[in-house]
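A quick write-up on the structure given underneath.
With one protein chain removed, the remaining protein chains of the complex are shown where they sit.
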Amino acid sequence: MPNSSQPQSFSYLGPAGTFTEAALHQVPGAVGKPWRAVNNIGEALDDVVNRRSDAAMIAIENSVEGGVSATQDALASITGLRIIGEYLVPVNFVLVGVPGTKLDEVSVINAHPVAYAQCRHWLEANLPAHGFLPATSNVSAAQDLLSLTTNAQAAIAPPAITAHHDLVLLAEEIGDNPNAVTRFVLVSKNAPVSEPTGADKTSIIVELPEDAPGTLLEMLEQFATRGVNLSLIQSRPIGDVLGRYRFVIDLDGHVRDERVADALLGLKRFSPKVMFLGSYARADHVSTEVSSRYGNAKFVEARDWLRDLVSGAPDQE
Amino acid sequence: MPNSSQPQSFSYLGPAGTFTEAALHQVPGAVGKPWRAVNNIGEALDDVVNRRSDAAMIAIENSVEGGVSATQDALASITGLRIIGEYLVPVNFVLVGVPGTKLDEVSVINAHPVAYAQCRHWLEANLPAHGFLPATSNVSAAQDLLSLTTNAQAAIAPPAITAHHDLVLLAEEIGDNPNAVTRFVLVSKNAPVSEPTGADKTSIIVELPEDAPGTLLEMLEQFATRGVNLSLIQSRPIGDVLGRYRFVIDLDGHVRDERVADALLGLKRFSPKVMFLGSYARADHVSTEVSSRYGNAKFVEARDWLRDLVSGAPDQE
Amino acid sequence: MPNSSQPQSFSYLGPAGTFTEAALHQVPGAVGKPWRAVNNIGEALDDVVNRRSDAAMIAIENSVEGGVSATQDALASITGLRIIGEYLVPVNFVLVGVPGTKLDEVSVINAHPVAYAQCRHWLEANLPAHGFLPATSNVSAAQDLLSLTTNAQAAIAPPAITAHHDLVLLAEEIGDNPNAVTRFVLVSKNAPVSEPTGADKTSIIVELPEDAPGTLLEMLEQFATRGVNLSLIQSRPIGDVLGRYRFVIDLDGHVRDERVADALLGLKRFSPKVMFLGSYARADHVSTEVSSRYGNAKFVEARDWLRDLVSGAPDQE
Partner (left out) sequence: MPNSSQPQSFSYLGPAGTFTEAALHQVPGAVGKPWRAVNNIGEALDDVVNRRSDAAMIAIENSVEGGVSATQDALASITGLRIIGEYLVPVNFVLVGVPGTKLDEVSVINAHPVAYAQCRHWLEANLPAHGFLPATSNVSAAQDLLSLTTNAQAAIAPPAITAHHDLVLLAEEIGDNPNAVTRFVLVSKNAPVSEPTGADKTSIIVELPEDAPGTLLEMLEQFATRGVNLSLIQSRPIGDVLGRYRFVIDLDGHVRDERVADALLGLKRFSPKVMFLGSYARADHVSTEVSSRYGNAKFVEARDWLRDLVSGAPDQE
């Protein structure tokens, strides 16, 4: 897809070997273009905002840990960003050490706290007496072993780590959940809305009008009355006072689908703030099943009917 | 309003002296035009369909008796009709006889069954031993006294009767409910939709998609999610089998109001059959209060937002 | 069922030969007991209220004409009545005359206005030039022919008429809708609630709390959230002012079904006035399908769970 609207440069949570890098490898046309490894999600989005990169790959949800708060909050606070793609990366972990390390000699483990939490069962079973040192990222946990700046003898890391660093595998597949997967999104700035593929998702962030009973219900009815299914709904604190939330929502369908557009109109009238984050092809390519009642044809037919009726065309039934 | 779209000829349930005639007297511009007295609602609408009259005045609801089934069913079965006005007539009844009749000599009363039912308390209190002869209309009940074709000595009639016939009042205000009122509508054919006045009603007839639990609820949500209030909802049998109904609905607002148009669109997508009967000024001139959330401006704002967003305009928030 | 709670005497809209009498013939145990023919629904219910009869058979809905307003309004205004059975009677009409009458000699027809309306198509096709005289009931229309008090040569009547009177058939099955059926209910006073049969109906009358948008929706949610299906919902004017309605509702299930009882509790808390008219076996014997989610077992299980949880039993999950 070498077309002018495709991003030509990319920022991602580095360094080489991260799950985010694995996600970026899935983007058609990204390989061979400039990739910029950054230290956190904020930096990645900042690169996009300031045009240092055309797009940023960021983690948005993990099947075990849930929504990535930093991503959700960053998307809610920066305007002009657009999600243009979704990618799924299986999350397996390995335990690595410098060459010569033996598993039974490991007493201290370096790991990002989230990765550490996901390997707890394996660690309790296999290294019950270990100590834990937190690291800033999965890859830096491993790199620290090489720089000798750590007391740890082993690190939890993504499988790709051994392709980039002189480290040896002490154990594989040590994650508690073998089906764990992380969902990534590719974010660009002011990208035009792509064409629907029939297997699309739309991401939005919505604030409720007031803290009244039933406003969440009312918001959901905007979707239900148009047959729009939600695949994700997550509350995030707005941050000013306890008890005020915004909702991060993924819905099945594309903003160019009539039912989705109509739901967004209803939502916009209802909510003091709706942010449209983008419509994009689903990573799993599962087509959205839409009952004929909510199909595009029904919307067109209804509009034609109403137009004729108001303009005075003869048969109003 | 001497403009070309105003009806120039009228059919109504006659003869002179009926409540329907009283309703027709309320129509600006109708007095002095040709009025055609007919025998029932079916004939009145038939006159409109076949262009014998430009419009028909028909009773649609009575505060005591409820919806006029014949009208509701006729409107549901004839296409192309449009309600263009609404009129309220207080329903008072008088008891009349030929000159010389005395109240205490009355033993048999001629009356339309509906009028008879509405005067039952008065009759039981004042003429406990009377007999009842049913008549085809309120006026014919009185006329029969003059033609001497009846055994009755008195008739229940509208107050206007004595202006048209040589009859004397035996008693006034004999109706059980002093606030009784009948709602009439003026019906035309293929009339263009009038401009909103801010105090409008819209009448529709809707069938539910299937006999499933919750479809009525789903229909009502089409109104609720757009802040549209219903002033009337009445079920009528479709007539094929027991248990299949259509709904006759009056809602506050005009089809040119955004929220009403949007609700009709939702309804049209939902229902196998929606008939639009018209948007017209309310007889009581009570303005519809619309929360700003459902005001026209909100709809325009939301549409502008969505258009910009899909077309790629820069600030999507 | 000769048990003490079964009614031993009956009032019905007479005289012999009416559809109401046909309904009464369907009641097990009624044949051979005292039957009291009365002139209208009000009298029939009055007999029950004043213990002149144990029960009254009254028409409540017609597949063509809709709900019988007089019945619905009477049930709403008299307390202590209970529906204890439901019966369906096919509504066919015949045209009868005195012996010797020929169809082509008929110029005037005597008929109850409702029956007349249901035979209009046949009459227009076969006797286009006829005149119409209204009668107070289907049977009296026929009886009038014998008493020679009428100018009519023929009458519209129920098929049973020729079993009771010396009249001859001029035409059969003259009703416009061959599937027309009238639903009757047997009404008693303060009858105990019967046992559920699995194919039951419950009838109630409900007023809405105020004329606010969405209260009808809220009422319907009381049923929807308990999986209770409505087979009839009909608005009737309360009668004081235009626009105030009560709702006559038939729902699938028995007040001893947990989901129905729970819906009635919700309704009672919501509505300023709920009248329970009775739970009774359906005339069509169609069993109510209830998803396991709304089955009695679910209600018992939930109550047990909550009781244990509040009382402090150990496993609260």
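Structure notes:
As written, the chain order gives the labels A, B and C, with residue 1 at the start of each chain.
Definition applied: a residue touches a chain if its C-beta (ideal position, glycine included) is under 8 Å from a C-beta of that chain, and two chains touch if they have at least 3 such contacts.
From a predicted model like this one, the values you see are computed outputs, not experimental measurements.
The hidden chain, counted over the whole complex, makes contact with A, C. Considering A:A16, A:V49 or A:L88, the position touching the chain not shown turns out to be A:L88 (whole complex).
Where subunit A meets the chain that is not shown, the touching residues are 61-66, 69-70, 88, 113, 117, 132, 134-136, 177, 179, 181, 183, 213-214, 216-217, 220-221, 223-224, 227-237, 239-243, 245. In the full complex, subunit C touches the omitted chain through residues 79-80, 82, 190-193, 209, 218, 221-222, 224-225, 255-256, 261, 264-266, 268-270, 273-276, 293-294, 298-299, 301-303, 305-306, 309-310, 312, 314-317.
The rule is short, and it goes like this: only the chains that are shown with their structure count from here on.
Contacts between chains trace an open chain of neighbours here, each touching only the next in line. Subunit B and subunit C have CA centres that are 26 Å apart.
Chain centres here are Cα averages; for subunit A and subunit C they lie 59 Å apart.
Here the spacing of subunit A and subunit B, counted between their Cα centres, is 57 Å. Counting partners per residue, subunit A has no residue that reaches two or more other chains.
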